[in-house]
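Encoded as structure tokens, here's the structure I'll be asking about.
Here the complex is missing one protein chain, while the rest keep their positions.
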């Protein structure tokens, strides 16, 4: 018996999202606004940010591809034409840029070990229509998640870790990501450390949940650390995966109030709530193309 | 394929929980403390509260039944002896009281209609070991939850509502509750209104999730109401079921921050998060025997 | 003895802020971006929003008036020239618009009755450099705030309410507002009801703090209402003043967690915290020109 098809998804007007960052200078907004106006785009949302220290400019523009009112016409370029036309502007301003055209759902790979609460939460939110994406595969070094994967009809790949040859496992994982044309990797309590090369390869495309409010309790057993320290708030951090383990650019953080009556076990239970919420929020923000890497920080347009 | 057995459940020392409320007067605490000391109980947690307006006293005491250190002996009464012995004290003080002895998991019935996010969250938390109970059955007036129920190996009962004879459905539901010896009924977005008699029968034993921060937006379509009013926070309320629909004693409330950019649809998505969290927290508090009815309010010992 | 001069105020580059709303159509952003680019403005922040139901477009643009790097030149219009030049664009798009040029601090009138906690908080935050404005006068129907006003060197005006002729008081108050060229009126727990005419006159320029999480507990004694209802969260709402008392467009809302142990008095104390925070946040947002009226809602660019 498998899960019901996703619910609650309202049919939406087709849109395109343009994401860019570049050295900050005058005229960027005018160039983009003119481009969109010239091609009859209806801007739905626009956000911008300047990092004054690094001299960088970030922008996200979402515009309608179809016209709701008859007669006014819509955006007059196809995806390919749009890319070709915008490339010239992007070149002028030395932009990093990306165009998400027509609401194609991102293809997501979920990595998990034995704790399944984040995975179950993500799968359930996908069912509820809160996450627009295809969960293309689940990768695990354990069998614990197989039943859940099958119920949700997501292909499950058991990739054990050969401690003598960790690179073999990573090669297998990379092959899976390539084969399934994965856009985003979500480490939903995956308890293995990746090599630097693997992290670099996934730069800006992989999110991890750290079971602590960083930089509070780095390293192992954060809930025991928190208990020993007697903190009054506990939390979790969703961040981009980088080679430097607990130092990846932070996307979302959540805390819960705790007190002296909490044990390491009940702290962990409170922490799991923060983990679910921080990771699912970060994944949603990434799927909605709202997150930019800004060196070791992020820009998140909510 | 079905879900894995529950994880993360730490073996715990066996305990008993005594819950009582009575007219407030001197000597209650001394009487209880002496009773427990006389029978060699080790008190683990104790909470008390006075409602000065109504002149009521509330108490929850949790004590160990076994002894961790050898030689000191443990609580020296069996469950039956304990009930018999305490009945005299309870009588002296005109107590309403309840004894939960030996961590027997409560038997819970889940009612749901078409929105499955709260149900999925509760089932997943049960898997993760966060809710100590038996989900004995799922009752629904739709078929939408059947697959989820079967995956989690919870018996599913489809009870359609005959609009011409609603009482027939309620009789069927009451038979199911009796047959399965249900301790707690959880309305996890069950969209039918019960009769007054049904509500009275379940007084203090049924919790509902209202998809609004009460008393903010009573009645239908709270997220549309919230959008029209332009609120900056949105939330949900878990409350005891009473005949007066949106006026049941409140157990838990959760809010999320929202802004002008939210549509009724994204408000609803934010609201679903509050619903999941408020309901699962309320259910956990009820299962841990931390909630008392205090007329149209609650006393919740967290 | 009077308060020390304000601290913590970092010298800032001079900026202008353009605020506008108009019927939504294509080309608005391009027109504004071109105008600013043509006159060599460096855009620092830009936010926009569409109200699709009402077909309205809102925009806030902040741009630098001076140039930090030598040689590139800055914005090439004076304030008067800028107004004249932009008026043509505004006319084309039927804009409501406002230009705040050169960081001139707003002139604020504070109204208060006998509860001084919000007033004290606002005055203290002004001292700390958190609120960029001139507190030009304090108006009260009581003498309670006089000492605090004098300590902070804000002129204090005692305007008693003649119950037989309330309009006389309002005329006096309006004269004070005109005489002191007041931009913003802050009702910091001012317990008198204004006439409809007075409210209309101040439309969009007066903020009130309601000591409840609206629409939860309208009317009098919200903390007693909250206690009777047994809520688990309590809060406050800062909103624009309108003739319809508790229905003004909401700018900010804050809640605090409470439980059964709270009395109406301790609920009120918790509520005062929400009042301070909601009102001071709303005032700061207004002073930073981040708040738009959108019929009976607000658009707040944080």
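Chains: A, B and C, in written order; residue numbering restarts at 1 for each.
The rule is short, and it goes like this: contacts are C-beta pairs under 8 Å (C-beta built on N, C-alpha and C of every residue); 3 or more make two chains touch, one makes a residue touch a chain.
Keep in mind that this is a model prediction, so the values were computed, not measured.
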| item | value |
| --- | --- |
| Residue, one of A:19, A:250 or A:268, that touches the chain absent here | A:250 |
| Sites on chain B contacted by the missing partner chain, in the whole complex | 26-27, 29-30, 32-34, 36-37, 40-48, 50, 257 |
| Hidden partner interface residues of chain A, rising order | 49, 51, 213-217, 228-233, 235, 249-253, 255, 259-261, 294, 296-300, 302 |
| Residue numbers in chain C that touch the chain omitted from display | 1-4, 7-8, 10, 45, 114-117, 120-121, 124-125, 127-128, 130, 144, 146-148, 150-151, 261, 265, 269, 272-273, 277 |
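What we mean here is this: only the chains that are shown with their structure count from here on.
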| item | value |
| --- | --- |
| Centroid spacing, where centroids are CA-atom means, of chain A and chain B in whole angstrom | 35 |
| Chain centre separation (chain B, chain C; CA means) in Å | 43 |
| Junction residues of chain A, two or more chains touched | 45 |
